[in-house]
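One chain of protein is taken out of this complex; the other chains stay put.
We just call them A and B in the order they show up, numbering each chain from 1.
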Amino acid sequence: MSTPRLLDVRGVVASYDSARGIVKAVNAVSFSADRREMVGIVGESGCGKSATIRALLGLIRPPGKVVAGEVLLDGQDLLKMTKKEIRQVRGDKIGFVAQNPFAALNPIYKIHRQFHNVIKAHEGRSSRRSTRKRAVEMLEAVGIPGPERILNGYAHELSGGMAQRVVIALALILDPELIVADEPTTALDVTIQRQILDLLRRKTVDEGRSLLLVTHDLGVVAQYCDRVVVMYAGKVVETGAVSEVFARPAHPYTRGLLQSVPRRGTKVQTLEGRVPSLIDYPPGCAFADRCVFVIDRCRKEVPELRPAFADGGSVREVRCHVNEQEVCADATVNS
Amino acid sequence: MPLLTVEGLTKSFPRTGRGTVHAVNDVSLEIDRGETLALIGESGSGKSTIGRLILRLIEPDAGTIKIDGTDLLTLSNSELRAMRAKMQVVFQEPYESLNPKMRVGDIVAEPLEIHEPSLSRADLRDRVRATLEEVGLNADQAERLPRGLSGGQQQRVGIARALITRPALVVLDEPTSSLDLSVQAQILEILHDLQETHGLSYLYISHDLSTVSYLAHRVAVLYLGQIREQGPLEAVVQNPQDPYTQALLAAFLDSDVSVSPSRLRMLSGEIPDPTQLPEGCFLYGRCPLRMDKCRSDPSVLRVLGSKHYGRCIRAPLNDDDWNIVADSNRTVGDRPG
Partner (left out) sequence: MGELRHRSGETLKASFRVLRDQPGIGIGLSVVVLMLLAGFFLPLPYSPTRPDPLNVLQPPSSLHWFGTDSNGFDVFSRTIASAARDLPLALIGTLLSALVGVPLGLLASTKGPWSERIMRGLDVFQSFPLVVLAIAIVTLMGNRLENVIIAILIVNVPRFMRLVRSEALSLRESRFIEAARAVGATPLRVMRKHMFPNVIGVVLSQTSLAAAQAIGIIAALSFLGVGVSPPNPSWGLMIQTGVRSITSGDWWVIVFPGMAVLIAVAAFNLVADGLQMRQENER
């Protein structure tokens, strides 16, 4: 009935054996992304957002492993691919933008060499001149003035903002359909942050790509993303359109997170307690101990992801036993 | 009389290789009792250096620093150490600022051991316990090593250590920037409550507008080690009168989806090399509103309103000034739909 989404992540479980037991860092995570769509993955440290994108990029290393689920990109399951195939997909179809651009760029190679290496690795033989031409075009497209000069220089000569633009250009040089960005602006100054986000948004929406943006910054999600995936303790607890989730959060954790943003003149609302250890996973809902809406059922029965605000017309999902109307009722979150 | 008066604070560091980094350039500020002054700016603006200079953890090249009328720079080493009971600091890195080999209780007790050596063991323990409880830790945690605590708990230990000698001034150097949002909220609440109960004065160093607007009474905006604009929070945030402040505020992304992003106000280029300070107005090279006069005239803080000071000679600014350039900008962050 509907065209398949570009990215469809279904029930992915990634775990590793620790000395104290099996840790499910990614616990049955499902979400999807369309073309021309920016999807934000938010949550606090330890919620599994980074592990999730590592799982879908095939970057989970032993002792960790992906034990279940599928990651469908254009209908192809990335988790069934060999290491060699997945390496090919990274770059060809998925571009990756890391938090620290200086860690992503090789300090001993000139920038043009790094473009050359990427192109050669994926397209086989390629002439210096043609890769150079493509690199210049791409650097111009990401708003770098004087790309020729940049190409002949090294990463350490760049400012943080420029280096991140170069990383984005490298991620886009093979024209991938999906961009995965892990905290792409966290290491940058605020005045640079907007420029980078604008650039990513243009490259996604205008050019028909799809972008997964992992961040802890709710402002970034609120102002730039179309949809949001909220994660807690390795699970997705809520998904939906940003404009709806942020205005009417259906999960108590989402609500608490939004209320944690400090604002002038209001007493800051705090979520007491902390994320439970993924080893001693509580029997019911992982958020129960911190939840103000907690009912008996929460401690006994693990909630499933279910549609919320079903009458609303759009796709909202929430993992909570409590009625979403009740959760968002007094969620005059932002005033 | 204000609790803290800083005048003409200046500091430069020799840079290995060549040149001198002019980190702090003629900074003057005041903080009243029970008041929070926020220093905001981007990395390299000199905000953390100012915090350290005020505590004399680094020696300034020039300027005066007076706390409660005492000129810190005239104090001998031992007088300065005694003074430290009154002025404290909480650092950005919760774990790194705690000695990994010391127990939490000993870390919090140390300032008292130094400043009130006559205290009996029992009194010392009671004070430690009371202070731990005040920051939301329980007394059992005194026996733990810092490694065994979460980031938020570690930062509470840092706050308890800063607080136990009942200081008048606490420098908060980005105390929540490495913490998760929900933990940040807990720490901010503690800081806010402590200020109310003890009448503490804070110098709050941050780059995050949301926490600044929560804690601060007044704001000073730093650029290249210089205060661009200073004034009451409302005045600076709602009516910024410096192109840099305006650009900085416009970059802020509100988590409230009903607030549409403000039009991006971009300064051209990036922060210049602090080894070579620009002539005239420091912002000249990047400012879309610049005039020839900006380069030739000395850049000074002028009175713009009640307790509101700014450097821009074109102030009061009006929005139309920016539109000329904003529209010609290639990046405008409007979210479709």
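By definition in this document, a residue touches a chain if its C-beta (ideal position, glycine included) is under 8 Å from a C-beta of that chain, and two chains touch if they have at least 3 such contacts.
For clarity, every value in this text was computed on a predicted model and none was experimentally measured.
Undergrad: For the chain that is not shown, enumerate the shown chains it touches in the whole assembly.
TA: Contacts of the omitted chain with visible chains: B.
Undergrad: Going by the contact rule already stated, which one of B:E93, B:E189, B:E234 or B:D321 would touch the omitted chain in the full complex?
TA: Residue touching the chain left out of view: B:E93.
Undergrad: Would you indicate which residue among B:K47, B:R127 or B:R161 is in contact with the undisplayed chain?
TA: Considering all chains, including the one not shown, the answer is B:R161.
Undergrad: Touching the absent chain in the whole complex: find that residue among B:G41, B:P60, B:P111 or B:G310.
TA: Considering the complete complex, B:P111 is the one touching the chain left out.
Undergrad: For the chain not shown, which residue from B:L57, B:A130, B:V259 or B:V300 touches it across the whole complex?
TA: B:L57
Undergrad: Would you write out the residues of chain B that touch the absent chain, in ascending order?
TA: 55, 57, 81-85, 88-89, 91, 93, 96-102, 110-111, 114-115, 143, 158, 161, 165
The rule is simple: only the chains that are shown with their structure count from here on.
Undergrad: What whole-Å value do you get for the distance between chain A and chain B if each is reduced to the mean of its CA atoms?
TA: A distance of 31 Å separates the two centres.
Undergrad: How about chain B: which of its residues touch chain A in the complex?
TA: 42-43, 150, 152, 180-186, 188-189, 192, 207, 210-211, 213-215, 233, 247-248, 250-258, 261, 264, 266-267, 270, 330-333, 335-337
Undergrad: Quick check: in the complex, which residue numbers of chain A touch chain B?
TA: 44-45, 143, 159, 161-162, 189-195, 197-199, 201, 205, 216-224, 226, 242-243, 246-247, 256-264, 267-272, 274, 333-334
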